[in-house]
Structures are given as C-alpha cells and as structure tokens.
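With one protein chain removed, the remaining protein chains of the complex are shown where they sit.
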Amino acid sequence: MFFSEEVTCRHGGETLTACYQCGTCASSCPVARLDSRFNPREVLNLALLGEKDEILSGDAIWLCTSCFNCQERCPQNVEIAELIFALRNIAIEAGNSPNIYADFGGALIADGRIVAISKFVEKKREEFGLPPLKPVGVEDLNKILEATGFTKPEKTEASK
Amino acid sequence: MSVSKMEQPKVGVFLSDCGKQLSEILDFDALTTFVKGVSNVALIARGSEFWRGKGLQTIVDAVKSGKINRVVVAENITKISDVNIAQAVENAGLNSYLVEVLDIKDHCAWPHRNAPKEATEKAKAMLLSAIERAKLLEPIEKLEFPALKSALVIGGGIGGMQTAVDLTDLGFEVKLIEKQPFLGGLAARAGRFFPTDDCAICIQPPSSDVKTITHTSRKCVYRSGFSEIPNLNILTNSSVVAVEGVPGNYKVTVEKKPRYVDPDKCVACDKCVSVCPVEAPDEYNSNMTNRKAIYINVPAVHPQVYVIDEDACKFNDCAKCVSVCPTNAIDLDQKPEQVTFNVGSIIVATGFKEFDASVIKEYHYDEYPDVITNLELARMIDGFGPTGGEIVRPSDGKPAKKIVFVQCAGSRDRRYNPYCSGICCMISLKNASLIKEANPDAEVSICYIDIRTTGREHEYYYERARDMGIKFIKGRPTEIYADEDKGKLIVDVEDALLKRFLDLEADLVVLATSMVPPEGTSELAKMLDIDLEADGFFKEYNAKLRPTETKQKGIFLCGGATFPKDAPTASLHAHSAALKTAKFLNSGKIVKDLRTAFINDEYCGDCEFCPVMCPFGAITLEPTTENHFVARVNDLLCEGCGVCVGTCPLNAIELKNSKQNQIAAQIDALLSVNGTSKPLVLAICCQECGHTAVDSSGMAKMEYPANVRVIKVPCAGIVRVNQILDAFKAGAQGVMIVGCKTDGCHYEIGSENAEKKADSAKVLLKEYGIEPERLEMFKMVYIEGAQFAEAVQMMTDRVAKLGTLNLMGDS
Partner (left out) sequence: MKSYAIFLGCTIPARQPNYELSARKTLEKLGVELVDLDNFTCCCPAPIQSINLESSQAVAAYNICLAEEAGLDIVALCNGCFESLAMANAALKKDKKLKAHINEVLAKVGKEFKGTIEVKNFLQVLMDDIGLEKIKEKVTKPLSSLKVAPFYGCHSLRPSKLLQLDDPERPQIFENLLEALGAEPLEYRNKLKCCGGLLKGISDDTALELAREKLANTSKAGADCISTLCPFCFVALDIGQIQVKGKFQEIYDLPILHYSELLALALGVAPEELALRSHKIKADKVLEKIA
C-alpha cells in the first residue's frame, strides 16, 4: 500500500490527497516561521510522495502546536492538524515519539488524567472552599483505550 | 391508431448476404426455410445488399405494392443503413417506425465464423426476434409546428452582440435586450483583452448592408454601426420579466426602465452633466469614484444617450438638466413600459461577474481600500477610468509603486468556488504587464498556486511578463494586513520554492477574484425553465455533443453564461449559438418525432419518482380532480430513453417503439433457439455504447461464443427488474446488462440507474434460489469491443460452471 493510502485510511488522515501544495498552511503556521524543522506544507508533501521514514523518524511532526490555523485557512478543507495527529499516531505505533508522550500515556492509563492531582492539591481545594473532586471513571476509560488499540508510548534513549 | 383499426401485419424479410460473403458462413437456405415458417411473413427476398441501389428499390417496390406493411432487413452496418432504409420506406408511403434492421454480419457471422452451424442457429433466433418485434411495431407520428424566424438575445455583452449580428446576417429578426443602460458588459469595463492587449470592445462588423466609412475588419461597438443594422432591435435599460410559449414561438414580456432621455433628440453634448447637482457612486468604475445622477459611463459607449439614475435624481425638485438641454431631450415624466412580443428562439448571453471577495475575511477586501480586484485595477488602468489611467492607492491617492497580485482569490477554494475560473492568470499577467509598461519602476509581484496559460500565445504572454521583471512567488498568502507604522499593506506568504516566509510590502494588493454567475441568474433560469449547474452557471447540456443547448429545445446559451471564458472562446461560442438557432428555426417549422414515453393514467400512483429521474426534466405532475396527480410527459422535451419506464414502481409508463410487449417478444424469440452446447446468455445492450461495443467487436472480427443473444434497448435504464426475472424464466441461463460508463451515459443517469436495478435483482434472484452471479452489469464504450467479447466468454464459463438452471413452477 502506498504511504499516502496508509494515511488516508486512518482516523484524521482522510483528506490528505486534496492538498495541492498552495502553502497557505505554511504561512498560517506560528511555528514554521520560527523553526525551519517544521513546515506543514512540507510534511504533507512528504506524506503524498511516500517519504515515510523521514516523517516518522524526524522531528517535524512533533513541533506542531495544534493551533488549527492551517486547517481554518486551507482552501481545500484539508484537515491538516488532524493529519499531523494521524502521522503521530503512526509514528507512535512504530515506536517513535518524544518521551513526554510516554508520561502522558502512562498518566492517562493510571489515573484517567494526564496531570496527577496530589494530596496537597486536594487539601488546598478544601481551603479555597472548592467542592471535593469526584471520582474518575478510570476503569471505563481503560476499557475504551483497549477497545481502540491505544498503545502506551515507550521512553526511548534519544529524547527529542 | 388502435389495434383493431390496423391491418394484420404483413412482414417482408430481406436477407443480404454481402456479396455472398455471409453465405459462406451462414446457411442462407436454412435461414430462408426457417423464416418461411414464421407466421405473418408475407415476402422473403435475398440479395447482396438491400440498403442502397437495386436492393433498396426491391424494398420500396414491395411496400408500394401493398404486399408488405412491415419491413425486416438483415443488413450490414445497421447504424448507417437503417437511416437510409427508413427514409426510403417513409417516402414509399409506409411509416418509418415500422422497420426493423438487424445485423447478422457483425453480430453473428463474423464473431462465430469458426462455428458456422451455431452461427446459423443464432441467426435464426435473431431473425425470429426481429420479425416478432416487427409484428408488434406501431406507426409513430411527428409533431410539427411553425417556428418564427426571430430570436431574442438576453445580454448585450460581446457574446450577445456577436450572436445577434450573426443572426441578423442570416436573415433573422433579432431583439437584443440589455439590463444596463449601455451595451458592452464586462468587456467594456475590462478595457483590453489578452493575449493581444487590443480593446475589449472591438467586435466583428455587421453585414455589408451597413456602410461604414472604412471597411476595416474590426470596429468598436459605438462606431460599428451596430444600431443601424436592419432587423436588429436593441433594448437597453430593459429586463425580461416573463416568458411563455413553446419552442418556435415564445411570448416574451420585457420591462423597459425609463431612461428619461430621448435617444432621438440627445446630441451628447454633456451640458446636463455639468449642471447636475447630485453625485452618486459610479458602479461602472466599481464605486471608486462618483458620477452625476444623469450620466453616460465613458465617452465611447453605445447607445450614445445619457441616462438618469432614478434613485439619485431629485426630478422636478431640481430639473436643472431639463432647462439646459439644447434639444429638449430630457423628459422627467417618463414611466416604465412593458412590451410583449413573440420570438422563435431565445439565446442567453448573460455573462459572469467577479466574486465578492469580502467573504475572504483574512484578505480584508471589505476593510482596506488598497485591496482591490482585477476589474477595479482595470478601471484604474483605463484612461477613461476614475484615476485617468494612473495607478494609485485608493486610500490616499498616492502613486502605487509596489503592487502585489494574489491569484485564486475565491477560486479553487472549496469554501467558496471549487473550480478554476480559467482566465484570471491571464488577466493578472495582462494587468501586471500594462502597469510595468507604463511604469517600468513599479515593483510588481504575482503570488500564485499555479500559472495557467493554456491558449494560443498565452505562454508567450507569461514569458513577456517575466522579461518585464514581474516577480513570481509560488505561494498562496494566508493573510493581508495593514502595517500602520510603515503605511503599507503586508502580504503574508510562504515562497514554497525558496522555503522562505515573505512579508511583502505593498501599496496596492490586487485580488484575482473568482468569476461567478451574475445576479438574477436563478430567476432567469426559472423564467425560462432551464437548468443550472451546481456552481450556479447555466447548464449546457454537453460541451462536446450538444454545445449551447439547454433542456428547452428553443433556448440556447453562449459566452460566459455557461462558464468563465476568454474572448476568443466566447466569440466561438457566440457563433455556435447563432448557428444552432439558425438550424433550429431555419425551416420555419419544428419537427419532433413522437418516439416518446407515455403514462397510463390508471396506473399512475402519485409517487413522484419519474419526474425526479427524468434526465431531461420532461415529466411534470399535474393535479387531477380527485386530489391526486398524474405524471405527464412533455413530448417536446422527451428524448425517448426509457429511464422513466424502468423507474416506475407501478409499471405505468411505456416507451413507444420500446414497449414491454415488444421487448418480451424479442427476448422469447432470441432464447427459443440454442444450437450450441453452451448455456444461453442474454445480453441487454443500450443502443449508445453497449450495442456499439457489440458492433465493434464484430467489425474487428473478434471471436466469442455463439450462445449469447443480444437485444438492443434505447438506454440500459429502461430495464425493469421483472424483465430480468422473466428472461431467466424464458430460458436464459445468464443475463448481461451492457450500458455506457457511468459518467459517459448518453442519457445522463441511465447507466447508473441500471446498475442499481441489477443490484436489486441480484437480491431477488437469491430469494428465488437463483445464483445472483448469473446476472452481471457491464459498462463499456464503443472502442472496447474486446471487452464485450471477454465479457461473453466470462459469463459463458461462469454460467456453465453453475450448471443448468432449474426453475420451479411454470417457465
């Protein structure tokens, strides 16, 4: 299967082939101007041309800030921000990701939250007069994660 | 004509052996004997050819003698020969629809030449089928009604004017109606046309009836003597408000807005303008300047008569113009007038307009005066325009030194207009080049996604623009914003080739906006009862096969009204529309054959499927007295495809000349003789692509098994699910439906419709215990004869493997 097909078959990747490389996304991107490692137009072009390795093992896709400005301005209604997520999904399945994602994934599975609530925080709530926090549906959450093939990212030697 | 009144059918059967070529394969004696044994056959003749020469005379004599009243001809190249035969038969006094021509050469002898016995048996079945069909044929009449030799052209732009001139040259009376007070349309405002940069408003002169001082080949409208053309009646400041009638005789009601100035008295001296105290925004100059309440757009217009803007004028509270006019040409009491007239044909030439770029909020067209469109720029470039030909920043009037063009503003954009408007690259190149030519120091850049320069001389135009130092940036800007400190606009764009982010400074940003249908388009479409495409332009029935045509036989389209186009293409289109109109009206009468669908009122059941499915909008619903409605077929619009027949759930529609009893008789006959050891496969082929694919496979002498029996139908969409089941009952072991490709269906949706029915039929077959694989839909075109041969082989093998079909109950 061509890599572009692999992408368009996935959640979030459906609109890849509508891209005609106009570059509106590139000039809409707050990151691209500041960091030459990331350019959304370029990432999409690499995906269209099948440069799988460069995308999955490179830094680029992790530098998107998910601001959705590109998706908002795209004249072809390409869901660029979603595409970046889809590419990240593929990369994580292949075992590549910045270490911080291992932390997010781990926290989600363990606590049902991506930021842990410490006892200290719970006590402070009482002081502020805030109601105690309700229990989190961790069990249900984990069933859903399992049913959707959620893979917890692993920490790797090279942290990006 | 009711059946009882008709005589008994007496069928004449004419077998051509093509210079004895066919008789080397088919046993003509056996065929002759076989045919003799069929009831109602009154005459059998055999010869080399019957579609021309002596052979044709034989048929004609037989008809004239009264010996036969049905004609069956087994002939060569049937799609050409049947026209000849039908015409000759008609001239001999027999209705041409009582003729059936079949092809035992390309459909039998050639493909099965290595199995002559089987071929002969198949030929028997084919002949039987043709004879049984002939016996059930009924005469079909033609509808004739008079056509007025006159036309209405709606729209006085270059398309409308050109087509009007052509028609007057051809001797037609033409009324040209234009809603603006002056002719010229978009062209007049555009100034110059690419790729020659000549005046946009230059058109072909009228006929030699009008003598102009110099007979050069092109003239501006105002000096072309356009208004002096006899048989041309020009109505400006007028709109169509109602249209009734039929092709060949339309009754049109027009509302003429008062001009308040008498064209016969006005001497175009401009005194009225100089005393008028009222100013109003000048739409001709895109509101970049003001004009007076009494005005003429630019000096060179047609007609050279002023007009009063009734929303701005103070009328009798002022009347300064009246007192100053040297010829008393101004009449402030003029009222709108409605006129009605009849014409034979209507041509829509309403053109297109620029898309309103205000909706592209990130470009701030509505907020920044220095963001303009190409048309507004063209007005500035025009010496008669709001700035006298100077390119300035509208915000402060200072000269614009840095100009940035932004292409595809609203085009190729799924949020607004997904199509490419086709002409904007050339327009921007033109304007950019004109600016550079007048002002070599100007810094001009064009931001593009793709540069499209596809016509003759267009590539050179692009090259010249680069030679002039115009810069090209591959990238679509995300935003245009104002830098107050610098007092300039900034175009935020990525140059994809440099991979660099540019903040281009600009005095002026020109948006190459999309081209869209003008206001009033959907109202006009409703008035004329013609269709629009999804993008809102008038629907031209098929750019290759039926250019300029609409759903209505007497209404044609030309120019930008169907889609944005450049001047040479619009000119071509205008000439075509005139030709089509002339062909339509030339004989002074409209002739339409009535090989159309008809509704059996008793069975029609209020379901509304057929009007929706008809590709030509020929079916309407008429209320009856009992709170129901029945479907009605408009014979003028019906093209005889039969999709409605195939759609009606209550079997209430029949197509004359392809009635269900005729089809059933043909199928039974085809399946009555096998002669091979293989299972019989019925192939229902549409006459457009499917049947011609069979032709071409035979003409190319391809071979395929002789167990296939081909029946021709007008469109695959006519097929009903019960007919498929009946075919199996009649002895078919397999059924093929062969139609056009989905997007190429000659009746728009018939092929797709047939495919859906095949899918439904497969479900039913399963219920009945018949393997659904025995039924298959194929789509192919004429040149894919090999595919037909392969399909037959494939179906034969498949069905043979499935074994003989044993149907329960009666067969």
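Per-chain residue numbering starts at 1, and chain names A and B are given in the order in which the chains are listed.
Note that a contact is a pair of C-beta atoms (placed from the backbone, for glycine too) under 8 Å apart; a residue touches a chain by one contact, two chains touch by 3 or more.
Nothing here was measured: the structure is a model prediction, and the numbers come from that model.
When the missing chain is restored to the complex, the residue among A:Cys9, A:Leu49 or A:Leu133 that touches it is A:Leu133. Against the chain not shown here, subunit A presents residues 10-12, 30-31, 34-35, 62-63, 65-69, 71-72, 79, 81-82, 85-86, 88-89, 92, 97-98, 100-101, 104-105, 108, 112-118, 121, 124-125, 128-131, 133-138, 140-141, 143-145, 147-153, 160. Take subunit B: the residues that touch the chain left off the picture are 361-362, 481.
What we mean here is this: only the chains that are shown with their structure count from here on.
Residues of subunit A touching subunit B in their complex: 18, 20-28, 32-33, 36, 39, 41-42, 69, 73, 75-77.
Looking at the complex, you find that subunit B touches subunit A at residues 362, 408, 412-415, 449-450, 474-479, 492-494, 496, 499, 501.
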